[in-house]
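A single protein chain has been removed from this complex, and every other one stays in its place.
Coming up: subunit A.
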Amino acid sequence: MSQSALDHTPNATAIQIEKMSKWFGTFQVLCDIDLTVSHGERIVICGPSGSGKSTLIRCMNALEEHQDGKIVVDGTVLSSDLKNINKVRSEVGMVFQHFNLFPHLTILENCTLAPMWVRKTPKQEAREIAMHFLEKVKIPEQADKYPGQLSGGQQQRVAIARSLCMKPRIMLFDEPTSALDPEMISEVLDTMIQLAEDGMTMLCVTHEMGFARKVADRVIFMDQGHIIEQNKPEEFFNNPKSERTKLFLSQILGH
């Protein structure tokens, strides 16, 4: 409890990862990860497929369990303690590649479910919060529809709104645009840019390098379970240090 005052100071550490490793069976997917993220920071994580990007951010809200090292999220240590896990999860939002909206609930119900059941927010208030964030992602008029009736871009914006309804202090994005038709990518990126401008702490796994240049404070490159390189976007793109980063950038930027 005494820590909470500390947590809310502007430069408090949002996420601190020390010497963290994870295995799937005998396969080591993350090796000795060290990473510190301050509140308000916007981080883009990129790297080849299978390099462990998803696994890394999924460890941050305990969707995956890590076996070694330490993860502290907003002052809470992630261990197998269920109480800590639930505390972290209710303060960290996550947006998935395939949206994962609840198909049997309306857009509004998707957004009010967690506030009502986790935060015990009264229904009416939860609806108001939901409408506020649906307006923020510019689809309040879809509130009474079902996810299946919306386009991919709209669904992803609902997924972002659903997370925001929990008033998270940190948002994790796992390739939020890579399942979208090209013409819908920008509406989702615009939403994310707006969120960044509002000062949200964000970690985004994405290959949208335009987005990285525009909003990221730091770009992290991963390969084979290691953080190979991290830098400010200009430095990262104009002056990559490692050979693997150069190779990756040349592939992704299409030269």
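A few notes on this one:
By definition in this document, contacts are C-beta pairs under 8 Å (C-beta built on N, C-alpha and C of every residue); 3 or more make two chains touch, one makes a residue touch a chain; residues count from 1.
Going forward, contacts and distances are computed from a predicted model.
The subunit not displayed here is recorded in UniProt as "Amino acid ABC transporter membrane protein, PAAT family", chosen from "Succinate dehydrogenase/fumarate reductase iron-sulfur subunit", "Amino acid ABC transporter membrane protein, PAAT family", "OB-fold domain-containing protein" or "ABC-type spermidine/putrescine transport system permease subunit I". Considering A:47, A:93, A:153 or A:176, the position touching the chain not shown turns out to be A:93 (whole complex). Although one chain is not displayed, subunit A still touches it through residues 61, 63, 86, 89-90, 92-94, 96, 98, 100-104, 113-114, 117-118, 146-149, 159, 162-163, 166.
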